[in-house]
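Every protein chain of the complex appears in place save one, which is left out.
Our next item is subunit A:
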Amino acid sequence: MALPKRIVKETERLMAEPVPGISAVPHEDNLRYFDVTVEGPSQSPYEGGIFKLELFLPDDYPMTPPKIRFLTKIYHPNIDKLGRICLDVLKSNWSPALQIRTILLSIQALLGAPNPDDPLANDVAQHWKENQNAAIQTAREWTQQYAKPQ
């Protein structure tokens, strides 16, 4: 099965002009399946961490959004225990004009701006609302514990 031109183009550009702080490498045996890393943004509780994700382009991409989740444990109100992400552009606000690159930038931005009013992980969001400083401290500790580069 030939890979659609759109995916080939996106992959080539990701390789040739990588986004700073983000990498996305397709699996050799499945060119729709990418190993992704995202660096935690500076000035955020995730600073210094390198987070692993996996991304898959379904059959009807780009008519439907990529599927993506965190493989590294992370304490964040919009990311659940299985690494699933609550982000509008991955759901109702997806548009075929968006790309792998823009989605990964949105995820990096989400790390810099947690949104406890639209939670996926309810217990984390509640912690964030009740005691933001303590929640941020926990997020920092998890970053140290789970997201430090080898």
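Operating definition for what follows: contacts are C-beta pairs under 8 Å (C-beta built on N, C-alpha and C of every residue); 3 or more make two chains touch, one makes a residue touch a chain; residues count from 1.
Just so we're on the same page, contacts and distances are computed from a predicted model.
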Given that one chain of this complex has been left out, which of "DNA recombination and repair protein Rad51,C-terminal", "DNA-directed RNA polymerases I and III subunit RPAC1", "UBC-like protein" or "N(6)-L-threonylcarbamoyladenine synthase" is its protein name according to UniProt?
"UBC-like protein"
Touch with the missing chain holds, among A:Arg13, A:Arg84 or A:Arg101, for A:Arg84
Where A:Arg32, A:His127 or A:Arg140 are the choices, the one touching the absent chain is A:Arg32
Note that subunit A touches the absent chain at residues 1, 27, 30, 32-33, 54, 56-59, 67, 69, 71, 73, 81-84
